Structure formats: structure tokens, C-alpha cells
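Yeah, one chain of the complex is gone here, protein chain that is, but the others are all in their spots.
Moving on, here comes chain A:
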Amino acid sequence: MLAKRIIPCLDIKDGKVVKGVNFVGLKDVGDPVELAKEYDRQSADEVVFLDITATYEDRGIIRDLIERAASELSIPLCVGGGIRTIEDFRMILSSGADKVSVNSAAIKNPQLIKEAADEFGVQCVVVAIDAKKREDDTGYDVYVAGGRVNTGVDLIEWVKKCEELGAGEILLTSMDADGTRDGFDIDMLKAVMNVVSIPVIASGGCGGKEDMAKVFKETNCDAALAASLFHYKEATIDEVKDECEKYSIPVRRNHETGL
């Protein structure tokens, strides 16, 4: 049976992990590769690097990071943040990442999804979407620019279009849930999963290992992503997987590794 994936997300700025990370035993707590390796060891199923560096003149730092991560990780790596062109896709993939996540640029130019899927294969095109419930409760709007700008695009129409254009996966962040730590946005996830048949990663709102188990119990999503839960060591990935197993949710274990 296909396992549900647990994915830690690392926000990276100027080559360093943002947010207070306090891992004992890492050579460099701010080094994304060291942190990603720790998550790999803990049996994370995939790692996401989100580059939030404000300027993009010099992409050399992120390229180096991806090259190092790809040579040291034994699980898939997805990289996003500031992806604008097909050349950005090429640079990220040729540095060794397995997937690229694209957000604002896809809204501005939806054909980018198709071009990337045709050129590199659907498996590496992840469309990241930030969405928020409309005040009149008639549905959800898609936001860009880190959640600052409402595009007025309807979430349901947008996910359908993403699938049609060749997105391999949707990374769905609920802005209503994000930061609340009250759990994932089950309603929004259900609304999206009713209309697409590509994998969906739940993001935003995870406050504990119970939330991870809950999102898999209550929706058909394929993966769940969290940042602070893991960075602040409130739960290890294995503890999340223990919790999931209590409810017979299939998860991968990396036991007897001899590490």
C-alpha cells in the first residue's frame, strides 16, 4: 500500500535556515543540508526547501545548497521560492532536486506549468497554492506574494486548471489555518480533493502529531507538511508516524537502519 508522506519544510534565506532551530548534535544548526540530513535519518519521506531570499540576482547560493543536499540525502528533495521561468526549473533540477514548486509565477503565466511538465515531466512540477476563505463564504481565493495579494482567482477553478496543464502535485496551504496551530484545514482540502486526481500535500495549521493523523483520517490527502512542529522538536517524524499507526494509517519506517 502507498504510504502517507510526512514532509518537513525548511524556509531558507541567504543559504541559512530561518526560524529558531535548535537541534543538538548538528554541526551547523543553520545549515539546511545538516537539518535535512537529520530529517532523512528520522525517516522523513521527502524534504522541501523554500528559498525566501528577497533578491534573485545571485542564485549561486541555493544552487550550491541543492547540490550538497542532493549528494547527501537519500530521499526526494523539492525546491521552491522565486521560481519564475523554465530556466529556473532547469537550474534547480540540474543541481539535483527532484521536484520544483512554483507559486506566483504559475498564476501570472499558467503556461509555465505546461512547459515545465512537457520539458521535465509531470512528476517534478509541484504547484504551491496559498488560499483563503472568502468573507461571504462562497469559496476560496488564491493569494500570491507570500499571501499579501488576493488574485481573485477561485481556488477550485485554479486547481482544476493546474491538473489540466500538467501539474504533478498540489501543495495546498490554507492561510486561514496557517500559524494557528489548530490543525489542517480539512474543509479546504476536501473541496480540492473532490475535483482533482493528482496528489495533494496538506499544509498550514499543524500544531501537533495528532493533527497529522487527523488530516489522513479525515481526508484522502497524500502527504502532510509541517515546519515548526519539527524544527522546534515538538515531535519527531517517528512520533508522528507512531501516532498515524495507531489509526492504521500506512506510513514508511526507516527502522533497523544501523545508523
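Quick note on the criterion: a residue touches a chain if its C-beta (ideal position, glycine included) is under 8 Å from a C-beta of that chain, and two chains touch if they have at least 3 such contacts; residues count from 1.
Here is the rule we go by: contacts and distances are computed from a predicted model.
> Among "Imidazole glycerol phosphate synthase subunit HisH", "Rod shape-determining protein MreD", "Dipeptide transport system permease protein DppC" or "DNA polymerase III subunit delta'", find the name that the UniProt record gives to the complex chain excluded from display.
Protein name of the absent chain (UniProt record): "Imidazole glycerol phosphate synthase subunit HisH".
> Out of A:G82, A:G168 or A:G205, which is the one that touches the chain we can't see?
Of the candidates A:G82, A:G168 or A:G205, A:G168 is in touch with the missing chain.
> Determine which one of A:D11, A:D31 or A:D45 touches the chain that has been left out.
Touching the chain that is not displayed is residue A:D45.
> If you put the missing chain back, which residues of chain A would it touch?
1-3, 5, 40, 43, 45, 67, 70-71, 74-76, 93-94, 96, 98, 120-124, 168-169, 197-199, 222-223, 252-254, 256-259
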